[in-house]
Structures are given as C-alpha cells and as structure tokens.
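The complex is shown incomplete by one protein chain, all other protein chains being positioned as in the whole.
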Amino acid sequence: MNELIGFVNFHLIPGIVLGSIYALGAIGLTLTFGILRFANFAHGETMTLGAFVALVVIDLTNWHVLATLPFAMLLTVLTVLVMDRLFFRPLRTGPTVILLIASFGLMLMMRSAIQIIWGVDLETLSKGLAIPWVLFESLRIFPKHLLIVGAALLLMLGVHGLLRHTPIGKAMRAMSDSPELARMTGIDTERVVMATWITGAVLAAAAGVLLAYDTHLDSRMGFRVLLPIFAAALLGGLGRPYGAMAGGLVIGVAEELSTYSWIGDGPLVSPGYKSGVAFAIMIALLIWRPSGLFRGRVF
Amino acid sequence: MSALSDRPTLEFQGISGGYGGSEIIHDISIRVGAGEIVTLIGPNGAGKSSVMNATFGQLQINGGRILLKGEEITGIAPEQAVRRGISYVPQVSNVFPNLTVQENLEIGAWIRRDDFRPRMEEMFALFPPLSERRRIPAGALSGGQRQMAAMAKALMVDPEILLLDEPTAGLSPRFRGEIFAVVRKVNARGIPILMVEQNARQALGIADRGYVLVDGHCRMEGSGKDLLANPEVGAMFLGRRADEETSPAPNPGSEAPAVDGSTTQSMRP
Partner (left out) sequence: MDSLYGIFLYAIYLLTMGGIYAVLVMGLNIQWGFTGLFNAGIAGFFAVGAYTSAIISTASSGRHLGGLSLPLWASLPGAMIASALIAWAVAWICIRLRSDYLAIATLGIAEILRLVLKNEDWATNGARGISRIPKPFEDLPEPWNQIAMLLLVLAILLVLYLLLERARRAPWGRVMTAIRENEAAARAAGKNVEGFRIEAFVLGGALMGLGGALMAHHVKFIDPNMAEPLSTTFIVWVMLIIGGSGNNKGALFGAFLVWTLWSTSEIVTTRLPAEWELKSAYLRFFLVGLALQIILQRYPAGILKEHRPIGK
C-alpha cells in the first residue's frame, strides 16, 4: 500500500503534471512544423521568455502566477510575431532547411537576450512553502498541481475549439494538409502563418509559466525541455496537434516513472539520465515508427 | 448575341512557357466559350497539365497572353486566380484529407464574404453521395467520391470557369462514367469547363470542343464529334487504349447516368 501511494505521489502525479506542460509545448511545435514545414529550435526559448515575463509581472504586482498568464502570452506573441517578420518571413520562399538553421540561430539569440536581461540565476515564481492536501491520510495533492493540469486542460480545449470550430483553425489544418491546395483555394497563407505563430506562442508562454510554477526558472529551461517536447511531437506524429497532446503526456509520465524502483530498490533509471528517457523514446520511434504512434505523416 | 457573351470566358493567345528555362508548351492558343466543355487531349508529356498551370501563374510564361473574360490574367498568383473566378481541381491532392467533407466545402468558400451555407446545401444536392458522408474525413473517401468532393469544393465559390486536371485518372471504367456524368451536370448549370483528359474517347464524347496537344504544340482543334470521327485522332489516341475500345463512348445526346445513391452501391464503405 505504501509502495503504491509513494508511486502515485512521487511519480504518477508529477508525471501527469509534467506531461500536460510538455503537451502544451509540443502542440505549438507540431503546428509550426505542419504549417511552416520546419522544426522550430527556438520554441523552447519561447517558453523561457513567457516564464520570465511572468516573473517580471509577479515582481511588480505580487499577483498569483496564473493571473500573469495573459501578460506572458501577450508579450510572447508580440515577440514571436516580430521574430517571424525579421527572421523567418524573408526565408519563407527558400528551402525549409534554411528556416531550420534560422531557428537554430534564433534559439541562441533568444537565450542570450534572456541572459542579458534577466541573468542566469535560478528564480521561483511562487514564494512560500506549498502545503499539499492529504486525501485518505496518504495521497498528497498539491493545489498548484491541480491548477497546472487544469490550466493546461483548458488551453488544450481551447486549441480543440480553435482547430475544429473556427474558420482560421480549419484553414490552419487545411494548410497543414496541403499548402499548394490552400493557396489555390484562395486562403491567405500569411494570415494562417500568423495565426499559427500566435497559437504556438500562447501555448509556449503558458507552458513556460506553468513549468516555472511547478519547479523553478532559469535561462536554460527552454533548452532542457526542447528535447522532451520534440520527442512528444514526434511521438504524436509531426504536424498533428492531438497527437502532440498525447505525446506530451506520455513523455512526461515516462520521464517521471523512469526513476521509480521498478526492479530492485534503486531507481530504474538514475535521475541524472531522466532527460535521456525522452531521447530513448525518440530514437526508438525514429527506428521503428517515424510517423509517430498515431500514424502521422512523414514529411 | 451581345458582344459581351461573344467574348470567350478563358482565352490563351499564343502562350509559350515552361519551368526553369526549358520550354514545355509552344504558342498555344485555345479558348473556352461561355457554357462550353472544352477538353485537352494528348499523350503523356504533351504539356496538358502545363496549360492548366499557366492559368495559375505556376508556369513561367515566355510569351503570349491569357485572358479571362477579356481581362488579362497572365502570370496571376494562385491565390488571386480563384478570386478572379478560376477554380482549379488538380489531379492529385485536390481535397484536404484530414478535413471532413463539409469542412472541405467550407474552406472552398474561404474567399466568399456572404453566407455560403445555401451554396453548400446546393452542392450536397448535386452530389448526393457526399451529403451522407459530410462528417467523414475527405481522405477516407473512395477515388470517385474524392473527385466529387474536390469538384464540390471548387464550385463553392461560384466560379467563372472550372478547370479539371484528369478528373478520371486512376478510376475504374464505371466510376469514370460517373465522373463524366457529373461534369456534364455541373456544366448544365452554365459553368464553362476546361478539362485535361487521358480517356480521350469519353472526354471528347461529352465535350463541345477539343484540342489535341502533341509535344507542347496544339495539333488539332475541332468539335468533340469531329475529333472523335477524325481518323488521325483515332489512330493517335483512341485505338491504343484497349479498355476504351471495349467500353462504348457515351452518346452525348443521351441522358447522363444518375449520380445518386442508387448507382453508388459499391462506393459505400
């Protein structure tokens, strides 16, 4: 019984929390891949930016972390749109691998800029000690974990609504299916691209803020999560937002469960290699099923 | 007839062009009059699809002019072409496979500012098999239904002209007949159609006029009937295709096969 409670408290719940954060990050990544056709290496740094904006707002106002989300989203969206205008749009007509290199360079620029502005120290968004609710005398649930998962679920529901029930969302899916046909149908592709960046930035900012809320925040956060969210997007099939949601959850849970003592007393995977779990899953996918678990397309 | 209606809907005046330096079509002059079905036939690599692409600015044009209702549209961008009233159904990837049939039609109406729902219902009435499958992803449709969905999508904008690139490619003879019947039905609503086809006999059977393209040149033109009867055309295209030899050409005068649920038994999943 204690075994089980320990498993749930220290592995399963943190895994679901981390997984829902990864899911938010992976959706943006997969959308940009589907519509702009390149893997955006700067996406992790976009998450970091959102978290630092939240930090600034909290320092200024002392609001609750979740209340800073709109500001974090707004500023991240604006930054991403400016970056698109300056660094991606001029290269849009060329081969997509050049966009990949540009995003690689942008990852460096964004991180350096964040380090210049905010430094490299560890920061926290919520001060004070978190006290968990104890259910059945043993199950410990932290209120912030509920808030994180709740916020992530709401945002994912929002993405679902956008993609299924709004014209621009349908146009995004259409362009992801076939950019040529979308153009011949008269879809204003630049508008769809813009909507894609906005959606991705909103979700990335939220993911960054929630991750910083869950743990802590530093300038290298974005790079640390880049591999897991790439793995999540690949797992769900690149270009598939619903796949990315599931993929994020799987990667998050897998990372946390990997340190559980499945065999013997010690953790199955040493905590030092936790971030290797996502990579291992990714390599296995690339070998056996590059289209992702749900048979996405291979571009 | 007024001067306005004399003016062809689409006209190529001596168009030459190609991709990246190599010229594929040479001095092509064709026209599609109001309410006409015009077909382009010719062997593979004759430049038929290039003619289509020229309409969309997808071909580098080295000479000549393209007119839509008398207005020059040479080298227009693809997203502009549809706004001018040219709706194009490519041969492959002509629907968005992950969107439902209904969503495909909604996207087809993207440039419309008015309420497109009546038009959509009209399309479902015109293509009954689609109506029952409106919530199915277009990628899950059979080949023939997919062509219908692609046409319905292209017709959502109420185009001045519909361009079809090999609408029957890869279909079994039975579905081919159905698609040609649909083409006639669409045309019966007054929409001019320019159609590239491999199945020359059937295409000429329903076309008002046809052009024969060989090696990027326009070799012959004439009414569908005349071209069908022409021995040279017969030797060039009609004789070689064994499958067409056995299936009689639909008589242009006879009533087209119905395109409703009753004839599409085998198309049901």
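Per-chain numbering from 1; labels A and B assigned in written order.
Everything that follows uses one rule, which is that a residue touches a chain if its C-beta (ideal position, glycine included) is under 8 Å from a C-beta of that chain, and two chains touch if they have at least 3 such contacts.
All figures in this text were calculated on a predicted structure; none of them were measured in a lab.
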Displayed chains contacted by the hidden chain, counting the whole assembly: A
Listed residues A:L125, A:V202 or A:L234, member touching the removed chain: A:L234
Residue in contact with the excluded chain [from A:L81, A:A113 or A:L257]: A:A113
Sole contact to the chain not displayed, among A:I98, A:L139, A:I168 or A:L257: A:I98
Residue numbers in chain A that touch the chain omitted from display: 33, 38-39, 41, 86-87, 90-91, 94, 96-98, 100-102, 104-109, 111-113, 115-116, 119, 223, 226-227, 230-231, 234, 238, 270, 272-273, 275-276, 279, 282-283, 286-287, 290, 298-299
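One rule holds in what follows: only the chains that are shown with their structure count from here on.
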Intercentroid distance (Cα basis), chain B paired with chain A, Å: 44
Chain A to chain B touching residues, read off their complex: 167, 170-171, 173-174, 176-178, 180-189
In the complex with chain A, residue positions of chain B that touch it: 56, 77-79, 81-83, 88, 90, 93-99, 103, 106-108, 110-111, 153, 157
